[in-house]
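This report concerns only the one structure given below.
Every protein chain but one is kept in place in this view of the complex.
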Amino acid sequence: MIVKLKVNGEIRSADVSPETTLLKLLREHLNLTGAKLGCDVGDCGTCTVIVDGKSVNSCLMLAGRASGREVTTIEGLASSEQLHPLQETFEELGALQCGFCGPGMIISAKALLDKNPEPTVFEVRDALSGNLCRCTGYTKIIEAVLDAGRIMSTAEAKS
Amino acid sequence: MLLAENTARARALAGGTDLVVDLKHAPGDVDLLVDVSQLPEFGGIGETEEGLRIGSMVTFSELMASPIVNQMTPEIVAASHTVGAVQTRNLGTIGGNLVTCVPSADSAPSLLALDAIVTIAGSDGKRSVPLEKFFVGPRKTILEPHELLVEILIPKKNLGKPSHFIKFGLRKGQALALVNVAAALYLNDDGTVAEPRIALGAVAPTPMFARKAEASLDGKKPDEENLLEAARVAVSEIKPIDDFRASANYRRHLVQTLTYRALKRSTEIASEH
Partner (left out) sequence: MATKTKEVLESKVKDSEIEDLTAPDNLKVPAKPALKPVVVPVDKPVVYPLDLPESEIRLRTPAVGQRASRPDGRLHGLGQTQYIDDMTFPHMIFAKILRSEHAHAKILSIDTSEAETMPGVLATLTGAEIPVNSFGPTLQDQPVLANEIVRHAGDGVAAVAALTEQQASDALSKIKVKYKPLPAVFDPLEAIKDDAPKVHAPRSNIYASKTIKKGDVEKALKKSDQVFHKQFKTQMVEHVPLEPHSSVAMWDANGRVTIYSSLGRITLGRDDLARTLGKPMNKIRLVGTIVGGNFGGKNEITTEPILAILSKKTGRPVKGTFTRGDEFISSTTRHPFVMDYTTGVKKDGQILGRKIRLVLDGGSYCSWTSTTLGKGGILAAGPYDIANLLVEAHAVYTNKTTTGAMRGFGAPQVCFAYESHMDDMAHALGIDPLEMRLRNAFNEGSVSPTGQLLQSVAIKESLQQAAERFGWKESTK
């Protein structure tokens, strides 16, 4: 089946078998390998992408269902001149160790901050509860999300 | 119709958080998937003559963001919040959760406690049954192969009924419940309990009511002793199993403690009203 969708602002299409997940479509057909396969059953969050403004486990969404929708992956966050504030703070605060959880973590954080730029620690924890990290112990990740939120809301206040 | 014609190897796809996983584990079992998640009849939340209507394909995130649900049945919001994590709640639907029918389904107890009614549509028409009757066994509901769960109705008289839901999992996020408890009750003018409901999850083959415990509390004063007694009776009604998450004994202990707490909190809410 042909799946046509908007990925990071560009219209893309691919011919996939019906059982193909959105994750496989992105990774294997569109060569966007930022979203990772960590468990393939919806437990780890490494495959998190944003579909029509909502974060989802792309390993649980069939590619066919993403047809006609708008998908944002980690590759769509930076511009050629600037990192997304989350990418900045994750780098600076050492929130990425092996980095495998990073793209999913940042996408989940973005989904949160887009709606709620000044979250409480509790809200951050809750928003990231579907993203596992085995390296960092989460502390720095949470700091980085809070920091990025601060950057984003000051930027907004200025503009 | 597609489902009716191809019953044996066709499945209706809702949020996919369970079914897509099943497909990966046993790819040969399904030949036809029918995506019902976007059908308008299966979506939406709204108040009708009979009560609060929740389309079966409403996601947990939609439930949590719905002003009506927050206002009328906050415990359904609380229960929805305990399902998986944000990403799974954005995909997973309340109907899918009920149809998958695992004993620990998080959405079941708070719906049961409000005497929810489900509407089923099939090739031979529609029918409505109390949610309690919908569950048959682990992963087994009364749905015939040609039937689909369309919507869930919380009867009008139970909107705003004081209720409390508690999930006990090994972790706060992304955990299956060891025990789920939802209680709901009204207080009569003389302070005695009316229409108590105690719904339990993960302690029997299906989500269940603790009917004897309810009876033991009906018409009584909700004092310490009576609430504890109801909690003790509830323990006698369950059939918990030992598994790697918890022993049956631990589940019994949890049911007693949590039933007491859920009743207590419901009473508090009722007396605040």
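By letter and in written order, the chains are A and B; residue numbering begins at 1 in each of them.
Going forward, contacts are C-beta pairs under 8 Å (C-beta built on N, C-alpha and C of every residue); 3 or more make two chains touch, one makes a residue touch a chain.
Only a predicted model underlies this, so the values are computations on that prediction, with no experimental measurement involved.
Taking the complete complex into account, the chain left out of view touches A, B. Touch with the chain that is not drawn comes from one residue among B:K140, B:K157 or B:K239, which is B:K157. From the options A:L30, A:A63, A:L132 or A:V145, the residue with contact to the chain not on display is A:L132.
Mapped onto chain A, the footprint of the missing chain covers residues 8-10, 17, 19, 27-28, 31-41, 43-44, 46, 50, 53, 70, 72-83, 86-88, 90-92, 94, 96-103, 106, 114-116, 120, 122-123, 126, 132-135.
Chain B residues in contact with the hidden partner, per the touch definition given at the top, are 27-28, 47, 64-65, 67-68, 70-72, 74, 77-78, 81, 156-157, 159-160.
In the analysis below, only the chains that are shown with their structure count from here on.
Centre-to-centre, using mean CA coordinates, chain A is 30 Å away from chain B. By the touch rule above, chain B contacts chain A in their complex via residues 13, 15-17, 20-21, 23-24, 27, 33, 35, 37, 61, 84-88, 90-91, 172-174. Residues 18-19, 21, 40-43, 45, 48, 54-57, 59-62, 64-65, 108, 111-112, 125-127, 129-131 of chain A are the ones that touch chain B when the two sit in their complex.
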